[in-house]
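Below is the structure I would like to discuss, written out as structure tokens.
What you see is the complex with one protein chain gone and the rest in place.
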Amino acid sequence: MTAVQLERPTTSRRGDAVFKALATAAAVLILVALAGVAVFLTLEGMPALQAEPGALGGKDNIVLYVWPLVFGTLLAAFLAILMAAPLSIGLALVISHYAPRRLAKPIGYLIDLLAAVPSVVYGLWGIEFLGPRLGTSYGWLEDNLGFLPFFEGPASGSGRTILTASVVLAVMALPIITAICREIFSQTPTLHQEAALALGATRWEMIRMTVFPYGRSGMISAVMLGLGRALGETMAVAMVLSATGVVTFNLISSVNPSTIAANIALGFPEASGIKVNVLIFSGLVLFLITFVVNFLGRLIAARGQIKEGR
Amino acid sequence: MTSTQDRVAAAPASIPLTRPQLPSWAPLLVAVVAVAAAALPGLLLGWGLAPMVLIAVVIFVVALPTWSSAVEGSRKAQDRLAAALVWAGFGLAMIPLGTLMWQVISNGVPVLSAEFFTYSMRNVVGEGGGIYHAIIGTVIVTACAALISVPIGVMAGVYLIEYGAGSRIARVVTFLVDVMTGIPSIVAGLFAYALFVLFFGPGVRMGIGGAVALSVLMIPIVVRSTEEMLKLVPDELREASYALGVPKWRTITKVVLPTAMAGIVTGVTLAVARVAGETAPLLIIAGDTDSVNFNAFAERMATLPVYIYYSYMQPGIPPEFGQERAWGAALVLIAIVMALNILARFISRYFAPKTGR
């Protein structure tokens, strides 16, 4: 477009140059900021490698300190996604295919409202509402499914377990996954869908034959992004979870692994000296984990788009 | 189960053009029966509401497909099962929203008063006090965050669409901005802390640090919405402007951006709504205080989310007053965030460029 360069006043050309430089600088600044996050966290996190056991809660080195936290983070996020993914795909289908057109939009708003609730309020809700109510059912799980290592017990009466935290995380990841899935589902070519229906497929068969195959990569990336959110969510977990920093698959007892983010939020306000570096180091680990997950999620999404494009 | 045999038996006789169908009121009937079946023993045995609803839903999800499978065949039954499950999932997802809203409103409304909005927590021990300082802090921190991220975000969006379109760097930026939307908020807080520590020494707490942390979360959202909106601006507008001899930067500022303005403002409003409720980064870098602080560049600054967190977790003695204030503040915070969301929808609906003309 700019190739047609007729005689123009020099001021505007200078304006063009300045404006373009500004725009480019803004774009580059984002790259710098992202790199800055990694660089500054590394810079402030590195001293933690020399931390003494006193600053590491009695653990001998930083790896032993971070590992249970990584475990807890992954466990909580994985459980959350296990619950949220099928539910979100169902919700997205409600909006895109099941609900009458007039209802679809309000339902979409309702789901979006879930995303608008601040995480600290989810924390309040988790402690006051969800925890005690789930706590009563944990006793039942222990009695009837106690042979599974997950429900070994002893069941926590207050319900502030990793399973409760995962439920809260699932609720928080739900709107993200739903939003992306419904976008993908609604992009399914109408012709494909009508063709399937014309061949006599039921609605569910049509969805299985046209919507799911078309949206597969989108759904995977949506789940990855939801996972990213669940991995990094802080306050709700910090408030709900009763954490001891162990490594266990027991989901309903009061002895639970903590997550990186919750551990930082709980420890940071009163940390000083090398402990700050230790927490920042664990934050760096969290950053790397979420970066990889989001990177893969976006990569899968981008691949899918390229495939569609051809 | 029996349907396959039925089909085999029925096939040779004649080929019907339609298959038997459940009447249109079948789901309703099953629903009524399911509710009754769950409510009767429930009321007799004194169960709570939750198990009754659960059992009713289970009965419905099992009974309707079974009936359908007997009459309509397994394909239809599967279809009905899928529909029932999907709607049950929707109901399940509404439980958190409903209970959360109910709880926040019922706990929060009694706390609201003129004093609650105009008092800070300075010199307040026990009862009384308010959230004025926290509201001020939230307004200042989010306004600063917006001041930082809107110019950067919009300009980056302009670059991606108007200048860099298709170039390698633009593709990398687009991709990384997407990745950046997934940065955990607490990591953003740690980043701001690590950055400010270099200048101000350990233990630094200030409002502007919170704004920087929130910017890290906000910029990607602003870039994405700007990008999407600029893509929607028809090329004819740009070309018409170029044809009149208007330089490119004037075209962008006078034609392209104004056309996309409603969408961009919507995106910014949504971004503000998203970060206004963030707690973790502010807990790290902005800290908490009980007095009003207008200066973002010095000392701690209370914000609503952090105020809620501390009021609830460290309520003082007796704990009731602090926890009540936490609920009241939670109600106010949700109201602010929701209002911003609604404002965004309003802007996008009423100020959107009229396309299709």
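Worth pointing out:
The chains carry the letters A and B, assigned in the order they are written, with residues numbered from 1 in each.
To be clear about the criterion, contacts are C-beta pairs under 8 Å (C-beta built on N, C-alpha and C of every residue); 3 or more make two chains touch, one makes a residue touch a chain.
Please note the rule applied: contacts and distances are computed from a predicted model.
For the chain that is left out, the UniProt protein name among "NADH dehydrogenase subunit E", "ATP synthase subunit b", "3-oxoadipate CoA-transferase" or "Phosphate-binding protein" is "Phosphate-binding protein".
Taking the complete complex into account, A:Ala238 is the one of A:Val223, A:Ala238 or A:Ile260 that touches the chain left out.
Among A:Ala271, A:Val285 or A:Ile300, only A:Ala271 touches the chain left out of the display. Only one of B:Gly130, B:Gly207 or B:Pro305 touches the absent chain when the whole complex is considered: B:Gly130. Remark: the omitted chain is touched by one listed residue; of A:Lys20, A:His97 or A:Arg160 this is A:Arg160.
The residue from B:Thr181, B:Thr226, B:Thr289 or B:Thr303 that touches the chain not shown here is B:Thr289. Touching residues on subunit A toward the chain that is not drawn are 57-58, 127, 131-132, 135, 154, 156-160, 238-239, 242-246, 254-256, 258, 266-267, 269-273, 275. Residues of subunit B in touch with the missing chain: 115, 118-120, 122-126, 129-130, 132-133, 135-136, 139-140, 143, 203, 255, 257-259, 261-262, 265, 287, 289-292, 294, 299-300, 312-319, 343, 347, 350-354.
By definition in this document, only the chains that are shown with their structure count from here on.
The distance from the centre of subunit A to the centre of subunit B, each centre being the mean of the chain's C-alpha atoms, comes to 13 Å. Listed in rising order, the residues of subunit A touching subunit B in the complex are 1-2, 4, 6, 8, 12-13, 15-16, 18-20, 22-31, 33-34, 36-37, 40-41, 43-44, 86-87, 90-91, 93-94, 98, 107, 110-114, 116-125, 127-130, 133, 171, 174, 202-205, 207, 225, 228-229, 231-235, 239, 261, 264-265, 268-269, 272-273, 276, 279-280, 283, 286-287, 290-291, 293-295, 297-298, 301-302.
Chain contact summary for the complex, subunit B toward subunit A: residues 50, 75-76, 78-79, 81-83, 85-87, 89-90, 92-94, 96-97, 99-100, 103-104, 151-156, 158-160, 162-164, 169-170, 172-173, 175-188, 190-191, 193-195, 197-198, 202-203, 216, 219-220, 223, 238-239, 242, 245, 247-250, 252-253, 273, 276-280, 283-284, 287, 305, 308-309, 312-313, 326-327, 330, 333-334, 337-338, 341.
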